[in-house]
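Note that this complex is displayed minus one protein chain, with the remaining chains in position.
Note that the chains take the letters A and B in the order they are written out, and that residue 1 is the start of every chain.
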Amino acid sequence: MARALLLIERRELVARLSIIVFSGTEDKLIPLGVISQAAAALGYEVKIFATGWALLRLLKRPAEPTWPKEFESMVPALAKGMQAANVPSWVEMLKQAKSMGAKVYACSMMAQVMGLKKEDFDPALVDDVVGVTTFLTEAEGGQVLFI
Amino acid sequence: MARALLLIERRELVARLSIIVFSGTEDKLIPLGVISQAAAALGYEVKIFATGWALLRLLKRPAEPTWPKEFESMVPALAKGMQAANVPSWVEMLKQAKSMGAKVYACSMMAQVMGLKKEDFDPALVDDVVGVTTFLTEAEGGQVLFI
Partner (left out) sequence: MARALLLIERRELVARLSIIVFSGTEDKLIPLGVISQAAAALGYEVKIFATGWALLRLLKRPAEPTWPKEFESMVPALAKGMQAANVPSWVEMLKQAKSMGAKVYACSMMAQVMGLKKEDFDPALVDDVVGVTTFLTEAEGGQVLFI
């Protein structure tokens, strides 16, 4: 019982939010930036595990933005609205989250599948390349989103 | 320690499920309705934070339904099946969830980006326009889904 109580007490003191980001469409990277930044500002321990298509946007030479086919016609209006509302890009928001302690990991398995090495990732965005087991262990007991 | 125990006890008594709904494709709004309704019926404290494309379906004058391009050919069969099985629409299920206490918030940042004001949202579906920080604080300690 004592062990359980100690674990719980620690978790109450630092809320933990982990995000698995697989979707690499540009629209879904906006909430990645917004939520990470807001949670980090609230003092949450934020951990991001990037995998799948999302890896291609975290490279030193990132892939071109991809949008979901069904919403393509709305992209120009969205981009214009983001600019008019002075909303920072998801890259800027992610960097803000990182400056407040958020960590971003790239999935080692998917990196291998895509032929990507640690030095291919933008070091301003990605802290390390780790396996899903490491990520799950760090995320244990906290909230987890799959984007 | 006493503070931690009190917080925990409260959370055990009322389970909390929060849903961030970003995808505005019509298929993904079905599980939004189903899960909200079922969780509210189970006595969960249900909070929904609508953002991104999903905002366009919560307006007084909602956008036309959008389906993922890759599943478009299956939409007529799905619609027919929903009708044959007497499954209520996601709008009806969301209203049922709300009648049992669920709250629906529209993301203030994305509303601004899309040029939407509080009076543009259907008051039968949206309770308020709030920021992500408010939502995260309300969701703290509970389960969170990203749809």
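Here is the rule we use: a contact is a pair of C-beta atoms (placed from the backbone, for glycine too) under 8 Å apart; a residue touches a chain by one contact, two chains touch by 3 or more.
Since we're looking at a predicted model, the values are computed, not measured.
J.: Just name the one of A:Val14, A:Ala77 or A:Met109 that touches the chain not displayed here.
T.: A:Met109
J.: Tell me, which residues in chain B touch the chain that this view leaves out?
T.: 5, 8-9, 12-13, 15, 17, 27-28, 30-31, 34-35, 38-39, 41-42, 44, 68-71, 74, 77-78, 81-82, 84-85, 87, 143-147
J.: Determine and list the chain A residues touching the chain excluded from the picture.
T.: These residues of chain A touch the chain that is not shown: 1, 3-4, 7-8, 20, 22, 24-25, 51-53, 66-70, 109-110, 112-115, 131-133, 136-137, 139-146.
Everything below uses one rule, namely that only the chains that are shown with their structure count from here on.
J.: So what's the Cα centroid distance for chain A and chain B, whole Å?
T.: It comes to 22 Å between the two C-alpha centres.
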